[in-house]
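Since the structure comes first, as structure tokens, the remarks are kept for the end.
The complex appears here without one of its protein chains, the remainder shown in place.
When the chains are written out, they are named A and B in that same order, and each has its own residue count from 1.
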Amino acid sequence: MTTIHRVSGLVLVAALLLARAASAQDPRLEHHLDSTTLAVVGALMDSARSAGLPVEPLVQRALEGTAKHAEPDRIIAAVRRLAGELGVARAALGRESSPAELDAGASALRAGVRPEDLTLLRQRRTQSLTVALAALTDLVTGGVPPDSAAAAVLALASRARDDQIADFRRAVERDIALGATPAAAAAVRVDATLREVAGAANSSNPSRKP
Amino acid sequence: MFEHDDDALNRMIDRLREPVEMDPRLDTRVMTRVASPGFGARAASAWEWLRRPRAVVISPITGLGLAAAIAVLVWFLPTRAPERGEPLASDVTAVQFVVVAPGAESVSLVGDFNDWDARLTPMCAVRDGRLWTVTIPLAAGRHRYAFLVNGARWLADPSAPRAQDDFGAPSSVVTVGG
Partner (left out) sequence: MRAGDQAAYAVLVARYRARLGRYAVHMLGDRDDAEEALQDAFVRAYRSIARCQDDAKFGAWLFGILVNRCRTAGRRAARRQRMFVRDDASLARAAAAEQPEAPDWDITIRRALDRLAPALREAFLLKHVEELEYEAMAELTGAKVSALKMRVLRAREQLRALLSEVERV
């Protein structure tokens, strides 16, 4: 216990001493955060940066907190949480993932999607995953159980375009608003989307029998 | 030795000449700063592009059990094709935001595309002040945002997906395809 307190004290002193240096890290945060919070957030950003993670989502989360007049502890917790989620997203999606994909992946994890499902999505879909990950997240936050949402998006992953996946998500949301159970809405709409995708593929290949 | 040293240098130069991908969301951040009304006299005329009246369609879905303020994203409407407005460049798209907020004195669009600065993207009142609208360029990706009414009340978009909240004030998300 004594050791932990001693370390924490050192951390606090170091954070305060370096508040001025940390304030040079992002001028957008300088004007909004007190020196202690700025130092801690700056250090979290440095740690994320050194791990190869995008820092801009962390800056934006901190700015969102200041805009909403959140307490400093809450801002720090939110930035810390997002940094962790970005790290797990990168492990699941791969080092070559774009910042937008990592940001969307972090949101999916936050919503309850399993890292393994992010990895599967990467394996099945050759184009950018941003829209697919966003749709997956929005399905879950809209009430579709994570496993059902993941199964639906993975079923579409290798065949559907981004706009088709976005349309699928909107259709599920409309069905839920009209009273359908979320899992059932996702299952019905994914079948319809797969038929639409297959139909489009057949019509573009006249020699292929329907 | 000279030739060997130059080989390494030439390999270094070849590597440095390879393209470096930059985050396309940078475009949005630039254009948001550029489009801010506080940008100066030049911005006043430049702002006209964003203020051009656009058709507003309210989806029937948004009328279901909603409170007084209803936000609609034009691209979100079932009657529209997925393409949501004029593509400005290869990966930047104009997105129009509309909110019904009768009686409001001011409404701002605030989000990660304008550094959550409520001063940067004020919305314009139309339809006798019942509707507030603004169109901004957004890069491909997922964006968190909310409406700030009268500088004090945060409003999420009831017909857009909800963002996971960290701060006790609601936000929404919009995804722009790349």
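The criterion applied here is as follows: a residue touches a chain if its C-beta (ideal position, glycine included) is under 8 Å from a C-beta of that chain, and two chains touch if they have at least 3 such contacts.
Note that the structure is predicted; figures quoted are calculated from it, not measured.
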Since one chain is left out of the picture, which of the remaining chains does it touch in the full complex? A, B
Among listed residues A:53, A:75, A:133 or A:186, the absent chain is touched only by A:53
Give me the chain B residues in contact with the hidden chain, please. 5-6, 8-9, 11-13, 15-17, 19-24, 26-27, 29-31, 33-35, 39-40, 42-43, 45-46, 49-50, 86, 88-92, 137
Absent-chain interface as seen on chain A, which is shown: 7, 11, 14-15, 18, 21-22, 24-26, 40, 43-44, 46-53, 55-56, 80, 83-88, 90-91, 95
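By our rule, only the chains that are shown with their structure count from here on.
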Length of the line joining the C-alpha centres of chain A and chain B, rounded to whole Å: 18
Which positions of chain B touch chain A when the two form their complex? 21, 23-25, 61, 64, 76, 78, 82-83, 110, 112, 115-118, 140-142, 144, 154, 161-164, 166-169, 171, 173, 175, 177-178
If you look only at chain A, which of its residues touch chain B in the complex? 28, 54, 56-57, 60-61, 63-68, 70, 74-75, 77-78, 81, 98-100, 103-104, 107, 110-111, 128, 130-131, 133-135, 137-138, 141-142, 162-163, 166-167, 170, 173-174, 177-178
